[in-house]
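Following: one structure in structure tokens, then a few remarks.
Omission of a single protein chain aside, the complex is shown with its protein chains in their original locations.
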Amino acid sequence: MRFSGLRVLREGLTGNRGWQAHWRDATPRPEYDVIIIGGGGHGLSTAYYLAKNHGLTNVAVLEKGWIGGGNVGRNTTIVRANYFLPGNSEFYSHSLKLWEGLEADLNYNVMHSQRGQISLFHSDAQRDAAVRRGNAMRNQGDDAILLDREGVRRHLPYLDFDNARFPIYGGLLQPRAGTARHDAVAWGYARGASERGVDIIQNCEVTGIDIDRGKVTGVQTTRGAIKAGKVAIVVAGRSSQVAAMAGMRLPIESHVLQAFVTEGLKPCINHVVSFGMGHFYISQSDKGGLVFGGDLDFHASYAARGNLPMVEHVMEAGMALMPMIGNARVLRSWGGIMDMSPDGSPVIDRTHIEGLYLNCGWCYGGFKAVPGSGWSMAHLVATGEPHKAAARYRLDRFETGRGLMDEEGTGAQHNLH
Amino acid sequence: MRIGGEGPIGRGRRIGFTFDGRAYQGLAGDTLASALLANGVRVMGRSFKYHRPRGVMTAGSEEPNALVTVGRGGLQEPNLRATQLELHEGLAARSQNRWPSLTFDILALNDLASPFFGAGFYYKTFMWPRAFWERVYEPMIRRAAGLGALSGAPSDLRVEKAWAHCDLLVIGAGPAGLMAALTAARAGADVIIADEDTRPGGRLNAETIEVDGVPGRDWAAEITAELSGMDNVRVMTRTTVTGAYDGGTYGALERLAPEVAARPGAPRECFWRIVARRAVLAAGALERPIAFANNDRPGVMMAGAVRAYVNRWCVSPGRSVAVFGNNSDAHRTVADLLAAGVHVSALIDARHDATCSLDVPFYPGAQVSNAHGRCGLEAVSILTPSGEEKIEAECLAMSGGWNPSVHLTCHMNGRPDWREDIAAFVPRPGAVPGLVAAGVARGDFSTRACLQGGVAAAREALTALGRTAPEIDIPGAEDSRYDITPIWSVPGRGRAWLDFQNDVTVKDVRLAAQENFRSVEHMKRYTTQGMAPDQGKNSNVNALAVLADATGRAIAETGTTTFRPPYVPVSIAAMGVGGRGKGFAPQRLTTSHELSVARGAPMIEAGLWYRPSYFPAPGESHWRQSCDREVLMVRNAVGVTDVSTLGKIDIQGPDAAALLDLVYANTFSTLKPGRVRYGLMLREDGHVMDDGTTARLGENQYLMTTTTAAAGLVMRHLEFVHQCLRPDWDVRMVSVTENWAQFAIAGPKSAELLNGLLDAPVADADWPFMSCGPVSVGGVGARLFRISFSGERGYELAVPARYGEALFRELVARAEPLGGGPYGMEALNVLRIEKGFITHAEIHGRTTAFDIGMGGMVSKAKDCIGKAAAARPGLSGEEREQLVGLKPVGTVKMLVPGAHLFEEGAEAVSDNSQGYITSAAFSPTLGHFLGLGFLRNGRARHGQRVRMVDHLKGVVAICEVQDPVQYDRDGGRMRG
Partner (left out) sequence: MRITCPICGERDRREFYYVGDAVALERPDADAPPEAWHGYIHLRDNPCGVTRDLWYHEQGCAAWLVVTRNTATHEVLGVALASDEKGEAR
């Protein structure tokens, strides 16, 4: 069924009885060409592009809970392409281009809103780093505008320009950055994949990966064994556990990242704003809630919930940067499990086991990567070769030291990225 | 309207307030909601999506409809619950989410278009034309959405944060909570009892129940008095426990009484972090509505709230009230209404077997199917076993049963258990370590059971605390059975509301199920059920019951969504208090700070420190003038600058040398006492961590300096290496950064300046480059280091910090006659760029010793942190970007830090990027711009030309690659 305004009108006039399931709930078949473990944003987009770009439709997405239930369902919805290191730069640039055509491609309104993101800087050194970043973005063909203090004031008059502990020197604006309705991204991809024949199987937890003489042959699940010659692990947040089923130990530590939303408010923040000194980023959802977050709670955790020290720190950063939000009330806080890698960048790669592919290590940048990750992962699974936009996301880079992408420059301590 | 009654509301004292500009009067003890009801105001808000007129539904913090805005400017607070807002003189509340007025709201048109605005409609439309999303559709949606508004002014709310510690935290001061607190208090435990109401008692304040033979609220007051009189008890009213966190930590929000908050300097709210060894959850329960057509009409209220308004506030929400329920509370409501003299037009009991002893029109086995009266209820339609009837009523009191307040028990991922007999979720024991539920929160509904449950919970806690529980009499109270036959929604045409705030109806949930959003989490996200300010407190259970029905599953199997903190919304100001302005991070000031400021130096942030940017001289109007002068002053005479912000770590012990050999890439055990060496420190992953000079003050004593930014990091690292890798080593270290004030004295005349100052002059023979030792300044013991970050002959003189200000003053005073003076960070930066000295602009965490040309410093003779990883093939070689010096040689004479480098003829795109500039400055010494940067295989490319491109400012410059050291390459000036 095609979605459109006309369809909404027609259904509205006839009692909305014609709407159908957005995706089919499939039951597992004994064998597929490709099994994707993980029904999050990345797994679903991988399935979609396998079907759409590569004609592979004998594909199953296995989700232990409900699709979209991981980090794609609990993030701060920011979409941007403002990385500066080779590898990340081309990948996120490619991903942003996919975002820009996503609604038309999926026929699903994911509310991709290119409202612009401003990353603030607070010292000469931070400005120089922002210039380097902005130039990397422009080299990549993306948009970047350097704002001075007055330029920032024109966009964000409500910031504390006069009394801030870390004065606002300026900001790097990416007009094409913005937000998207996170859940809808998962559903849109699920619908698109399902329409093309992919089986989306919920409540099906993988309990083992079958390997025979160095080659993957299928998986064991809570709903029985399923055979496949190709298996893709796309389970950021649980990567270490699933990879361990194939005897692999990953360069990943799992951490909790909290985020927050306030009660609904009339429009007051029209951009995505990030605070360079305070690990704070904020935007306002279309429903009116201020959606914001900060840094990790900093200790390894699978609890998907955080504690007050970081809650308070994030609120303090908000008060430091934009005290006009002080009277907004926080409605809900939540936590996601982040796959933290030693250089803060992800892995999309083959493994030493034939037919087993790995997509992990998204740290807390996974949401905006969803289209690009699925596209590249599908390419890798279908052709056996890395896609050129993700060619540097190799698993062996830590061992060799070649092509590390440490945007933060904090080194191989997983929680510092 | 106000009625007679026995309620505690203060008779006599009248309070004036306004709502939407209209003046009203209420009574002391009123909430805004009770006062508005008393004044006959029925419409208090508009709904989120359809902008339907709404009246108050509840009497607590869960209120979905009566949300108002109070205050202006920095005190403007949106979305306040009228049910919690204590009436005080001058209160001016405004309705929200309506335009132009509450009674006439243009966007109420949405209500007419509701067939098209079903769950998730926006995912299916607004896609064409593409450019319209940001320009037309989204702005339209954003303007229509939202509830209240922020003023845009910085928050002026006075708020505080505080800590509290206790043996037992009792959450809720109803019968169960009071008994738990009393039991623990009498056992001598340190008890905090917190309740969000203005007075302890919980439901006893709203009911006509007796405890121990006296009215429940009097009993509660008595117990409260006893508790308040005990030293080991803190009774915290107006305090909502908002979250359960790890280690027995709870968040709580205290609202101060308006008369207290009005005192000068008093806070309005306080956010508490309460650390409790044990906790009792006695938070009671929330009553749930029943879904039927137009059940959101103003006047349709929760039965328990109606009893609260009648019994506590002496207000009847209507001249005639119909009561609709599926449990015994409906009868209690009728009895209370009758006792208060309110006309009851019908008792509609959904239970077929119900009987009634009260003198009212009674409809067993009936259900309300519709409500009439857009801006205030006029009548309800009911479906009885014998047909449909219409009954006049200005208020419908409904009770769909009670949901125990399990929320806090779910904050640590616990899931509640479904209990079929009471048709409700109850806390799963152990869900929050150390917390037990008691009373209604546990699913025990009678007053007597609550009193008993409170004692039992306290006993359990006392046992865990190692205390003996005292004998305590359980007061007498009603012990009736809670009898409920669940109904979730009444079948029929029309929209029946589940989530009143987000306008989610039964149809929406059914549509979600039809579209395969069958998981409760999918349904929530697709319909937005439970995502509004009440977080589904009023609606979640009903919605999942409807979903269970639509998907043919049991409620227990359908499960719930997750309750997450905070239990009630907490302002960013309250949780973030202290972060405002300069409070966000500590300010570290050097001993020369005030003198620098007095000389007009702009102070800039360096980590947490402040350092002078430059010292403007008379006649200088631009920083470059000052900077250039200061650079030349150092090159030609002498300059003084405060370097105290650099980290200083005193390392002592027989194994100090061994420790330094392990943490530095180069060797320090061979350094002679009285000598200083530059050291390069790697991270274990083979990249540069930090650099600095380390002096050997004695055989077993070193003084390490770090960069300003990395001082804490390096200190932590040294402790790590010692405690975690070599605890057997006999070495100790301490940060002495703040103990010493240290000043660089740089320039050809530095020795001259110094010798006029020191008690004994220094001779070059005794004080060669990279030497150190004790000296005396005016009788004060000091340390002198002959080191240089400027490339000139230089010294650093350190004195105990209390002499820092005096020494700086003296140094500057003596420098000036020599043609010198103070210099700031700008000049310091130029001087070091001229010399190719690196800072964190170069060692930014991604560079290796090889990259900066110091690969040879990594000692082959010994192990060091980072050595093994630095040997990885990817961390050295021609492919690496290596440190180079750059100078512009084309027509454009400037360099821009952050600009990328390309081959001269190559297009400035990513694939062609060969490197970037890290630092650049105009060199007054050399008369042109200079830069440092990283260039692929750069060391082999000295003399070649590259193109610098800064897209952001549109600057393109041709540069020549050269050695990073661009001034005095052989270092003769420095060595003197």
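Lettered A and B in written order, each chain numbered from 1.
Keep this in mind: contacts are C-beta pairs under 8 Å (C-beta built on N, C-alpha and C of every residue); 3 or more make two chains touch, one makes a residue touch a chain.
Owing to the predicted nature of the structure, the values given are computational and were not obtained by experimental measurement.
J.: Touch partners of the unshown chain, restricted to the chains that are shown, please.
T.: A, B
J.: One chain is left out of this view; which of B:Gln723, B:Asn755 or B:Ser776 touches it in the full complex?
T.: The one listed residue touching the chain not shown is B:Gln723.
J.: Could you tell me which of A:Asn75, A:Gln174 or A:Ser240 touches the chain that is not displayed?
T.: Answering carefully, the residue with contact to the hidden chain is A:Ser240.
J.: Of B:Arg872, B:Lys887 or B:His900, which one is in contact with the hidden chain?
T.: Only one listed residue reaches the unshown chain, and that is B:Arg872.
J.: Looking at the whole complex, which of A:Leu250, A:Cys363 or A:Val381 touches the chain that is not displayed?
T.: Considering all chains, including the one not shown, the answer is A:Leu250.
J.: Counting contacts across the full complex, list the positions on chain B that touch the omitted chain.
T.: Within chain B, the residues that touch the unshown chain are 245-249, 275, 412, 433, 684-685, 712, 716, 719-720, 723-725, 727-728, 863, 867-869, 871-872.
J.: Residues of chain A in contact with the chain that isn't shown?
T.: On the side of chain A, residues 238, 240-241, 249-254, 298-303, 307, 309, 342, 398-399, 412-415 touch the unshown chain.
Assume only the chains that are shown with their structure count from here on.
J.: Compute the distance, rounded to whole Å, between the mean C-alpha positions of chain A and chain B.
T.: Centres of chain A and chain B (C-alpha means) sit 22 Å apart.
J.: In the complex, go through chain A and note every residue touching chain B.
T.: Contacts found on chain A: 3-5, 7-9, 12-13, 15-16, 19-25, 65-66, 68-69, 73, 86, 89-90, 103-104, 107-115, 122-125, 127-136, 138-141, 144-146, 158, 160, 163-167, 181, 183-184, 187-188, 202, 262-268, 277-278, 284, 286-288, 303-305, 307-308, 311-312, 314-320, 323-334, 342, 397, 399-404, 406, 408-412.
J.: What does chain B use to touch chain A in their complex?
T.: It comes out as residues 48, 74-79, 113, 115-116, 118, 121-128, 130, 133-134, 138-139, 141-143, 145-155, 157, 161, 243, 245-246, 249, 251, 273, 411-413, 507, 511, 514-519, 521-522, 525-526, 528, 531-533, 535, 562, 564-566, 569-573, 575-585, 587, 604-605, 683-687, 689, 840-841, 844-846, 869, 872-875, 879, 896-900, 908-910, 912-913, 916, 918-919, 949-953.
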